[in-house]
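What follows is a set of notes on a single structure, which appears directly below.
For this depiction, one protein chain was excluded, whereas all remaining protein chains were kept in their positions.
Chain lettering (A and B) follows the sequence in which the chains are written, and residue indices restart at 1 in each chain.
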Amino acid sequence: MRTQSQLKKRLRREWDIHLMIIPGVLLLFVFSYLPMYGVVTAFQDYNLFKGFADSPWAGTKHFRMFFHSPDFWTIMRNTVIVSLLKLVFSFPAPIALALLLNEVGRAAFKRIIQTVSYLPHFLSWVIVGGFVISMLSVDNGSINILLMKLHLIDEPINWLSESNYFWGILIASNVWKDIGFSSIVYLAAISGIDPHLYESASIDGANRFRQMFSITLPSIMPVIVIFMILAIGNVMNAGFEDILILTNNGVNAIVRDVSDVIDTYVYRIGIQNQRFSYAAAVGLFKSAINVLLLIGANRLARRSGQSLW
Amino acid sequence: MKKTRKSWIAIMSALLIASTALGACSNSNNGNNKPEASPSGSSGESTPSSNNASASPAGFQLGSQPLKFSMYGNYDWLTLDPWADDVPTKWIQDNLKVTIEPVQSGGAAQQKFSTMLATDDLTDVLLLDRGPDVEKLRQAGKLIPLDDYYNKYPNFKKWMGDETINMLRSSDGHIYQMPNWYTTSSNGNAGYLINRKVYKELGSPKLETFDDLYAYLQKVKATYPDMVPLETDVEAQGVQILASGFGEGYSPNWPGQNRAVPVDGKFVSIFTDPVFNETMKYASKLFREKLMTQDSLTEKKEQVFEKLTNGKVAVFASYSVLENQINAANTVMRKNDPDSGYEVIWPVHKEGVSKDKVFPNNYNKLGWNVNVITTAAKDPEAIFAFMDWLTGPEGMSTLYFGPKGKYWNEMDANDYPVLNDTWFNTPQEDKDKDKLGRWAWVGNTTYLDTMKMANNAKMKPEQVQWPDTQQSAVTWKTSQDLTAFVNLMPAGDTEAGIAKTAVDEIFKKYYAQALFAKSDEEVDNILKKAQDEAMSQGYQKLLDYETEAWQNNLKQMAGK
């Protein structure tokens, strides 16, 4: 009785909040949940002509095949390492850029750098790969020519065919490509900071450098934390196009021991050969791990006062 | 203001609820019904060839009634040109009343094709690779058998020849495919190109055996430090060309595609094959001593062309040594200096291997890919009749030289168009506007090649295009017929197909490692490792599959 009247009271207070949520919920229902029956392919031997209803069941066959594939542990290791490297380097880079841009007084200069640094986002990986590969090649590659002229090396280095350099090249190209684009959201967060905070800080004698760490960074921390949670929930997606392009579509197999991640593996083994069920099974496995990681990250983040739910 | 906004929201939500409800039930119903519905739907059309044949014994007369059909090309890189956007197809539309509606892959061919199959939204005609996809469509009863049409219409039958027709037969005895760029004569563009200037400056040494080649490359490296002695094209494909010289009749396809070698009627492992072993040792030595491009695994075509264009390559081994860009580079180089440019040499061979049995090139009579007519087509016979016309002399001449009356008025005794003065007097730029040469998806190589050779024979030697001279001098003479080895690719989701994928990956990995090996022993070890790993991944199933498919081909070619 009492709870019912409470419920009524609550509903009276928040009915229009629910009304704002419901269209989104319905759209997701139609365009995400209705087609979700497709996940059954992971447990079938899916055949395009037979469809979802009549394809034979395969149980966990495809999952077992994946776990028992000889490269399983190499792929998992690479996936985790590449993701962690991206978390350590690609993730903070746009934050640093946003902080630096915030220190720029001249509006025109700031705008130019903002715009220029976001240009690489619009170059496809194919074009970026073309640049990177020609820069790093042994025959006439500009990096090798430069290093030779500076007498830092005696003969050209085969950058892209050395396992030791692969991760570095991968991460550097990633940072370069998306640093500007990803910094936009942090710039948006920075512009929400109350200018009075800076004024009172400088009255207290804090210099610009100190203010960056005592005001700007803490103010955008909530946004950073949320992005961090999302990034951790994305660890199983270590990259795909970037790796594919930098390994010359897998031809440069000499670095495969460090370059192969789950998505490039599934592309080669499953998707290219129309093994839909296998690809679906690996996809499901990835998602399951990602969800667990996201829940874990969210739990940790809650201690800092920020969380998704 | 606030009120109107709110009601807008309400309407939107209501609409959404309604559409959701509709979507939900109609969707789930259809999901269940589809599989049963489609076979019964198509069963009525499953024997249209006989129906149509009896209905119109005289065959379909092009132009007698409008013909409109849709066509899809199953390749990421393929965009079918808009129909009637060029002079030849415009003429076809106006005079033969044929209109083709292209459906594009949009760069996502495989996904697009999957959705077409899953929802039974097939186009009337599909252009795709021979093999697993065609076979799946056939098994699902989605293809129209073309046997009767092949007998009724003249051109395919005439230009393909019986052996090729037999090879196109599916296991149920029917023919469902129309080939594209089929041929009866040898061709190919693979082999070795040498930089003439460098070759001359180094005293034009003998370049016949691999020892000669090795000595020559060393000389190049010593004399021109900034030059790439041997360029092996992207993916180090040139190494597979080298393989052809280490064994008589040894095709680059064995390592390059089949990952297996035919020996005494059976396919056996490539990794234990002595010829392949020797090739890898030789290539590895060249790589180690920097006699071959160090970017072999990472470079892109554009970089290869860059080196060739700048004359930075002494020897180029490739599946395709006469491409447009190379032709262009050669033309420019020779214009500046008649002694420079490139030239194809007779393929290099190992001491003891007969130079007349070295075949870097191969061809198969079936050509490149095929067109099939699906059960979605309303009038399959009319479509076939049109395709048959298109692949014949009239069709090919119209596509490549425009409709009769513009650049040609009559055909000679061999059915080749006699080009008139307009053709020779019209500048290339204006001819480009006609957009000739599009829509040749039932390409007739035999016709076009023999026509070209006939034309070249009439010209003075210096008028003949450089690639043509190279083809007739070397590449076409070093080509073997591998028609018996077509369709060796198992479907991706079968046991043999899974093994094929695994072996492909193992091959790529150890091919790369063998190239980078530090010594001959290391090559041996790497190939041994590859063999063990491949066997553990079901290699034998692939070998068995390939053997069986090959033996079947032999039977089929004999018409059994």
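Convention: a contact is a pair of C-beta atoms (placed from the backbone, for glycine too) under 8 Å apart; a residue touches a chain by one contact, two chains touch by 3 or more.
The working rule: contacts and distances are computed from a predicted model.
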item: Absent chain [UniProt protein name; select from "Xanthine dehydrogenase subunit XdhB", "Maltose ABC transporter permease", "cellulase" or "ATP phosphoribosyltransferase"]; value: "Maltose ABC transporter permease"
item: Contact partner of the left-out chain, one of A:Q114, A:N249 or A:Q272; value: A:Q114
item: Among A:E14, A:D54, A:E155 or A:D204, the residue in touch with the chain that has been omitted; value: A:E14
item: Positions on chain B where the hidden chain makes contact; value: 2, 5-6, 9, 19, 22-23, 26-27, 30-31, 77-79, 81-82, 103-108, 111-112, 114-115, 118-119, 121, 181, 183, 187-189, 302-303, 305-306, 309-310, 319-320, 322-325, 327-329, 332, 361, 363, 367-368, 400-401, 428, 431-432, 436-437, 440, 443, 445, 448-449, 451-452, 455, 465, 467-468, 471, 475-476
item: In chain A, positions touching the absent partner; value: 7, 10-11, 14, 16-21, 23-25, 27-28, 30-39, 41, 48, 52, 97, 100-101, 103-105, 109, 111-124, 127-128, 131, 134, 140, 176, 179-180, 184-185, 187-196, 202, 207-209, 222-223, 226, 230, 233, 276, 280, 284, 287, 290-291, 294, 308-309
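Convention: only the chains that are shown with their structure count from here on.
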item: Length of the line joining the C-alpha centres of chain A and chain B, rounded to whole Å; value: 37
item: Residue numbers on chain A that touch chain B, as the complex places them; value: 19-20, 22-23, 26-27, 29-30, 34, 37, 45, 48-54, 70, 130, 133-134, 136-141, 156, 158, 160-161, 248, 250-254, 256, 268-269, 271-276
item: Chain A contact footprint on chain B (complex, rising order); value: 9-10, 12-13, 16-17, 19-20, 23-24, 27, 31-32, 34-35, 110, 114, 117-118, 136, 139-140, 228, 234-235, 293-295, 297-300, 302-303, 307, 312, 492-493, 497-498, 501-502, 505, 508-509, 511-513, 516, 533, 536-537
